[in-house]
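Worksheet: one structure, shown below.
Rather than the whole complex, this shows some of its chains in their spots.
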């Protein structure tokens, strides 16, 4: 699969740690077993390092999964990998909430913390 | 009672601890006292170890309780036992929310943590 | 299939046309093609003639469909037939709203008017 490039722009306030959230309720991919379409809402939340993701390219990135066959568990982890590669964020969390299949629905989430952001917990070990 | 086998597939990203949630709003079993049907929503949330549960087999597993008589408190604990046996997850939580009986409704939840996942709390004892 | 008898009691106010509605959100039957359980909410609304339906027997009537295989379209019409036979109501309407299958959900409704209740529409023909 060939995903489009995630464009970025410089974080306008790199010295402040603030939270950016983009929600895409119009995500669709394909079930790798049956070939039928899957539908879901993808929520991306992150604390930027030097780069912010550009919204239009993020939309194209999600759209590129339209004919891609992948398990829910796999999708969310690939998003993490791709966003970390493109943005190197201080912190990142992705959640996918998918519509019911066979009466049951699923929600998968994963997160990533940049190595230098893992702090001491402030207690004396 | 003879429950169908919970099928599994290898966790595609075993090195990342991420959360998988499957919600079944169409659960029904039988009251062990009156023989009348009970209805509820079962939510399963877990951090996979080496294995993920396959969705179709999970659906069949829940369906196999359709004519089974069991107390709410018992059901949730049996789910925990069966899922731990099949998946050996790092962490698992099950919640059952059942419809009103006599004007009153009930919600039962239980969880399990794999032995090697119980960490120090980071303070000096 | 052998449905339990719908018990009745005498309409306590037969001279007034008033509306009785019973909603059963805990209906379940079986898909005649796949054998999997279906779930739905059945709403019964009627103007009684001489008889009212007794609630407990209505509950047992619905429960008797638990292992019955039937199309949605068929179920709703069979309810109409059975309720008309048992109650001979002046007016009756049944609606079934079923949970999603393959992303799509369905709602079926039918009604019945007693012959002597079909009035002139008050205009001069």
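For reference, chains read A, B and C in written order, and residue numbers begin at 1 within each chain.
Basically, a residue touches a chain if its C-beta (ideal position, glycine included) is under 8 Å from a C-beta of that chain, and two chains touch if they have at least 3 such contacts.
Bear in mind that the values here come from a model prediction, so they are computed numbers and not experimental data.
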Full complex, copies of the single sequence (shown: 3):
10
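Just so it is clear, only the chains that are shown with their structure count from here on.
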Where the CA atoms of subunit A average out and where those of subunit B average out, how many Å apart are those spots?
27
Where the CA atoms of subunit B average out and where those of subunit C average out, how many Å apart are those spots?
35
By residue number and range, which residues of subunit B touch two or more other chains?
25-26
Inside the complex, what are the residues of subunit C that reach subunit A?
36, 39, 99-103
For the complex, give me every residue of subunit B touching subunit A.
9, 11-13, 16, 18-26, 48, 52, 55-56, 58-59, 62, 122-124
Touching subunit B in the complex, subunit C uses residues 25-26, 28, 36-37, 39, 63, 66, 99
